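Some notes on the structure that comes next.
Just one protein chain is left out here, and the rest sit where they should.
Letters A, B and C name the chains as they come in the text, with residue numbers starting at 1 for each one.
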Amino acid sequence: MSSITFSDSRWIARGAERASFPRFISWLVPWVIILAVGVYAAGLCLYYGLNQTNMDNRFAFGLWIFLDLGIIALGAGAFFTGFLVYILKRAELKPILNTAVVVGLICYSGAVAILMIDVGQPLRAWFTFWHPNTHSMLTEVTFCISCYLLVLCLEYIPLLLRNRQLRRLPSFLVFEHQLHKLVPVLAAVGTLLSFFHQGSLGGLYGVLRGRPFAYRHGFLIWPSTFFLFILSAIATGPSFLMLVTATVEKVTGKRLVADKVFRRLGLISGVLLAVYVAAKSIDTLIWINITSPSVGFAPWEYYMHKPFGLPILFAEIVLFGLLPAFLLAYRRTASHRGVLLSAAALACCGVLLNRFVLTVQTLALPTLSFDEFLQYTPSWQEVASFGGVIAYGVIVYSLSYRYLPLFSAQPEGGGKDVSGH
Amino acid sequence: MKVSRRDLLVWSAGAAAGLMVTPVPWRVLDDVSIWSQNWPWIPQPARGPVDVKQSACTLCPKGCGLRVRVAGGFLVGVAGVASHPVTRGALCPLAFGAHQLNWHPQRLRTVLHRRSVSTWNAAQMAFTKACSEGPVVVIDGYPGRAASQVLESFAKNRRGEYRVVLSAETRALAPYERWTGVPAALLGYDVENAGTIVSFGAPLLDGWGAPGHFTRLWADRAAGMNDPQLRLIQVEPTLSRTASRAWQWVPVRNGSEAVLAAGIAGVLLEEHLVSARGPKPTLSLTAAGEQTGLGIDAIRGLARTIVARPPVVAIANDDSPEVAALNVVLGAVGARGGIVRRSRENKSYLAADTPISSARAVVIDSSVPWDFAPKTDAEVFRFAAWDGGSGSADWLLPAPGFLEEATDVPAAPELAVQSFALAPALTKAQHEVRSAALFLSGIDSALPTAEEIIHARCQQIFQSRVGMLCSREQTPVSRFAASQKLEEQLWAGAVWVGEPVGPPNLRCELKEWPTPSTSTRGEGWSSSWTAPVLPPLASKLVEESGLRQRAEGRLA
Amino acid sequence: MSARYGMVIDLDRCTGCGSCMVACAAENNVPALPQATTRTGLTPMLVRRVSNERDGAERREVFIPILCMHCERETPCVSVCPQQAVEVDKATGIVMQMPQRCLGCRYCMTACAYHARYFNWRDPAWPAGMEKSLNPAVAVRMRGVVEKCNFCHGRLHAAKEKAAAASKREIDPADYVPACVEACPTGAIRFGNLADTGDPVSHEARSPYAFRLLARLGTEPKVYYKSKEAWVRQLAESVSGRETEASREMKHV
Partner (left out) sequence: MFPGIDGFHWTVGHVLFLSLFFAVALTILTTVASAVWRTVRDFRSHRAIELCWKEDFADLPASDRRCRHELAGRVISRTCDHNFDCRSCEKYSKFAVLPATGLAPSLGLNYPADRFYHRGHTWVKAEEDGTVTIGLDDLAEHLIGDADSIKLPELGSELDINQTAWRIEKNRNEIRVRAPLEGTVIAVGGPKEGWFLKMRPRWDVHDPMTLRHLLRGREVGGWLSKEMERLQLQLRPIHTAPSLADGGVLLPGLMDAVPDANWDAVLAATFLEP
């Protein structure tokens, strides 16, 4: 390349083929713009207060909570892969370990950022640590998510320090070496934390005695949604990783991960999804026949308001549950890359729909017999900050992909992991 | 020595770690929690000892008893007076926010001449000039007060007119004034003794009369009872608040209330359900049945129900003569539980809405509802505490606001007995204000002052030795040793209530069934509210809960 | 001994005048913001107009004042608050909201079946000078926190001080009356100590005509309603417990 134009090739891992710097920038620009708008919108919400949103006294939670639950569910791939690789010693999944960490970091940091805008008094966020109410699912969520975000950062550091320039500093490289040796500990802690807060996020709604649509009986202090959320999260996490990797492959036009890794992920995802769907169906039956009637709410009430009719329940369980579960797990279909990926997409849609129903439909439905069914459309500020988080994710991922050895096993570069065999 | 990147790193890490053991971060956290609790822009309530004073509401002619909390010379809260003989602790929803009215952005703070800022002197000069040039008409919205007397005598001295804007309840009594010769302002409904009340669209449970007077009576004698002592029958096209709570709701076609009245009267006379003799309605029952959309049987049934529990009185929301005539047929005029005369004195008023023939100047007291605009080309001097916006006057003169001047409070328009209370001023206006009475006595020094008149009124009550003085306990006037004592107690918030003028106290001449007249109806829940603005907290009722609609036209 | 303060609201007596709402707002320094709507307003006491959904002469309407029900059992808003900004006062049974500790996460609002909790979407504001007319006994809440009815806790505090000054252990019930109760022109709202069997309110709460909204949720609300009309008592149930056009047609499906 000519020596006039600036080049960041020295920062790119040796031998890794990356787009030219100008092209990379031109790819980033639109995302940076979206991010900027999002930051501006978030600023409005922080400065003028939440009247900038379209939330109200009955729709106290809106788009943002849906976003939080959604991306945290999709980010579950991070801890689950770590769990599989380090705890269950499934070495074949190592190639997507790094990308899993990055995706996880993005999802969780994004969620926390949105939460900080979503609360009315962000300056008091730390009160939860000061006067925790141990009976509140939200306390559990706050504690676990903040801890797990820390864990994710720590898991990200080794990746960061392996950047070609940073690794030249002996202290960095040695620290990376030492930290990397301890990562299994972090993975174990992360697994614990994630199991808890994925569950607590489900519990968040399951405990709402005042909202019979969401309220569930459960086991000990945990409503059934606690376990359903864990299941659905670990079921779709791998699918989301597949989607991300596939997208990256499409964008970069490179084969980054061997097909067998994909198929393995698909299998895990499919099997877990099947288990989830089974559990979910049982739970739904119990809820329809016991839980809800016992507090005087006939189940048909919930589905007499358009657009939240029975089709939604069907879509959640069959279209986005059974179908992808089968496609992912069955060897014939799974061996076809296209089918595999679309099934993964279905699975992700499923978990998103589930979170949507639990957050939005719960609030839209009336409780008092003379309540009206509520509609709510997010304000542009809400949508913009939503988009901001997405853009933030893309940018962070792009940077990580360009400058860090995300796919250590990729044929083009060297790598710790190929040295293993 | 040169600092390597590594040194910097180590140094900053150490600094960060070290900072944690200093009090700085914890102190900051602590402060944050305090900042986030009281930002400078969060208003802090007035400080100072709170003392509770009794007074009366002067915002409309119903004179509800008020218990006002005052802190540092400012009104900080309003509540009803449980011991009040008429309102019994009740207030209208608007009154509970009234203590904030004096700070309303639309408060009239300076003299305005044709909407441009002027001075009291200019106004005074303009008015004196006008007086010297021709007759003056003085319009009052709250007759019977000391101030009213001042206004009236000023008008008399100037060979001018004293006119009155009557409340909706009083206007509805106009037909009886025509037939009995007793001024409507001195008539009232003896609801305490009524057994059945047929309301023709009158919002009996929604701002009709003094709050708490009828509503409390209804609550105690009727609410939720299958066979109540007091039967409230609401004749109204739509399901109003009153209709929805009434013992029976009669949904008639819009505007056919009068027809129904005629129909009922017809049945009563035809089936001899009433002893009293009255004129026979010209309208046939079938016609009534059709026009009301109820059918003959329904009307017959209704007539029988009505007389099932006497005494019966019909209450109209307008000055419909048919409803009045029905009362005559029912024998409710001048009878117990019907329409009675409040006092023996005889005093009639000239209604304000009749065109003003010849006047050089018109003075409008601040008690006149803002939406009343005199039909005249004379120079209009309007007193008001709040500026309603429209240029209905040449001069706008800032009058005392809520509880900013001492005044007396005569009986509410629909009461069956006399009552008298005093409303001491509990706060001071933040700018120069004058009531119409004060302004006029400034022009004509011969006028008696309001204080003298109030004093005289107390004297008169003391000498008459009738009635009770109601505060926490009730004391017959006859028990009082001196007039001062009585007056003191009145200033302290006690209310004097007269005795009913024993029936029969009305003679009603009605030969034949009246012909319909152009009726004027009360506008609704806040119709008697005279100020052009609502207390800000009324937004809870209108915008924030949708519990009520703004009465169209007024209070915009 | 600890009290269990509660209310009995006689819906047959309620004319829906709204005095309770205004009195409540004035007592608790609730701002009246021009931008507030039915969905973002602050109405700790809210009177709702409900009909039996019939037409013509069949139609009936009732006015239902909705306020915090001060649930006793597994109080939903208390258990969900992450930082103990909501607590049940053991001594009075009043569900207390601590605005100075509230984070504004609004989880409690989603937990409340009665929508009796309100969020300060805006900075509290009054026209110039009007802040001088605020009630000195109650602090103004800042933007970004949740608030709700606390049975006019300021008045309870005052009553306690009065009792203490007179060196009495128990407060005089006459000294502690919430603003809405005091304001009601028909005496429809009755307030008292449900734990005290001698208290007329606890007696009324046991009347056959008394009911509680959504009682089957099992949260033991301490605000009772009363009506002699059966269709009104049906409102306590969920939609299915109530005969409406919608429910009828859905049942056919």
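The definition used in the following text is that a contact is a pair of C-beta atoms (placed from the backbone, for glycine too) under 8 Å apart; a residue touches a chain by one contact, two chains touch by 3 or more.
Being a predicted model, the structure only gives us computed values, none of them experimental.
Engineer: Considering the whole complex, which of C:53, C:87 or C:229 touches the chain not shown?
Structural biologist: If we include the chain that is not displayed, C:87 is the one touching it.
Engineer: Looking at A:151, A:257 or A:277, which makes contact with the chain not pictured?
Structural biologist: Among A:151, A:257 or A:277, only A:151 touches the chain that is not shown.
Engineer: Of the residues A:192, A:258, A:339 or A:353, I need the one that contacts the missing chain.
Structural biologist: Residue touching the absent chain, from the options given: A:192.
Engineer: If the missing chain were put back, which residues of chain A would it touch?
Structural biologist: Per the touch rule, chain A residues meeting the hidden chain are 1-3, 9-10, 13-15, 129-132, 134-135, 139-140, 143, 147, 150-151, 154, 164, 167-168, 170-171, 173-179, 181-182, 185-186, 189, 192-193, 413-416, 418-419.
Quick note on the criterion: only the chains that are shown with their structure count from here on.
Engineer: Name the chain with the Cα centroid closest to the overall protein Cα centroid.
Structural biologist: Checking distances from each chain centre to the full centroid gives C.
Engineer: Please compute the C-alpha centroid of chain A, do the same for chain C, then give the distance between them in whole Å.
Structural biologist: Averaging C-alpha atoms per chain gives centres 40 Å apart.
Engineer: Counting only residues that touch at least two other chains, what does the list for chain B look like?
Structural biologist: 36
Engineer: Provide the list of chain A residues touching at least two other chains, using ranges where the numbers run on.
Structural biologist: Within chain A, the residues that touch at least two other chains are 121, 124, 127.
Engineer: Quick one: which bits of chain C touch chain B in the complex? Just the residue numbers, please.
Structural biologist: Contact set of chain C toward chain B: 10, 12-13, 15-19, 21-23, 25-27, 29-30, 32-34, 36-38, 41-43, 46-49, 51, 56-57, 59-63, 100, 123-140, 142, 179, 182-183, 185-188, 227-229.
Engineer: Which stretch or stretches of chain B touch chain A in the complex?
Structural biologist: It comes out as residues 5-6, 9, 29, 32-33, 35-36.
Engineer: Residue numbers of chain C touching chain A in their complex, please.
Structural biologist: 35, 37, 39-41, 48, 50, 64, 66, 74, 76, 79-85, 101-107, 109-115, 117-123, 142-146, 213-214, 216-219, 234-242, 244, 246, 250-251, 253
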